[in-house]
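Here the complex is missing one protein chain, while the rest keep their positions.
Here is chain A:
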Amino acid sequence: MMGGTVISLRGATKQFGGLVAVDNVSFEVREHEVMGLIGPNGSGKSTTLNLISGALPATDGDIALKGQEITGLPARDIARKGVARTFQLVRLLPSMNVIENVMAGAVFGHRRRWGASAERHAKQVLETVGLADKAKAHTSQLTYIDTKRVELARALAGEPEVLLLDEWLAGLNPTELTEGIDLIHRLRDEGRTIILVEHVMDAIRSLCDACVVMSSGKKIAEGTTDEVLSDPEVIRAYLGDDDA
């Protein structure tokens, strides 16, 4: 069921002064694939995501979306070409209600709609994430997982080619976590292409087709999830030498 390449990184590098946060990282994500970007804290996963979405410009290397170069483009152009994301710390639009938050994605994203059509589409997406009954609610009235659902719906509303989730499951309680994993599972079954930065191992095992493991800015392993998680070097990166 895998299609062509959606996202490819070749030698992507990000330097902050003397610190190399992302060091010559290359990988590919194919259509309908869910790829986990994992690694210990500070290994450069989120920075890599920021390079893809255009939140940060890459210092070196090439990033392409469906074969088209997007390196160095501003975030708005990358979003329009079909990359949508959520943020590590949830960012909703505080002056707007739930459906308006989602319409922001529907009106300005990859596939643009306006007026009644945008509203209809936003409602459908809210149904997908399980928030249909809270469309008119104000964002301040939502539970934590619901704020995450709104952000996810906003990203989905533009019908992106690829969805970037930056620790979307972090901070959820056990019940919410099960709901969250189920939700992303449904997106996966719909055939969406997703890159997720994640720490929750259960989620990685059940959701990801493939993983890229990073440590200190470098890619240290790549392959199917099972392969990668049993790789001694990956275990060493997570747990230290003694346990490997």
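Remarks
Following the convention adopted for this analysis, contacts are C-beta pairs under 8 Å (C-beta built on N, C-alpha and C of every residue); 3 or more make two chains touch, one makes a residue touch a chain; residues count from 1.
In this text, contacts and distances are computed from a predicted model.
Selecting from "Lactate utilization protein A", "ATP synthase subunit b", "Branched-chain amino acid ABC transporter permease" or "Cytochrome c oxidase subunit 2", the unshown chain of this assembly corresponds to "Branched-chain amino acid ABC transporter permease" (UniProt protein name). The residue from A:R10, A:R30, A:K66 or A:R80 that touches the chain not shown here is A:R80.
Shown as candidates are A:G44, A:G109, A:G180 or A:G217; the residue that touches the absent chain is A:G109. Chain A meets the missing chain through residues 53-55, 74-77, 79-80, 84-85, 87, 91, 93-96, 103-105, 107-110, 112, 114, 154, 158.
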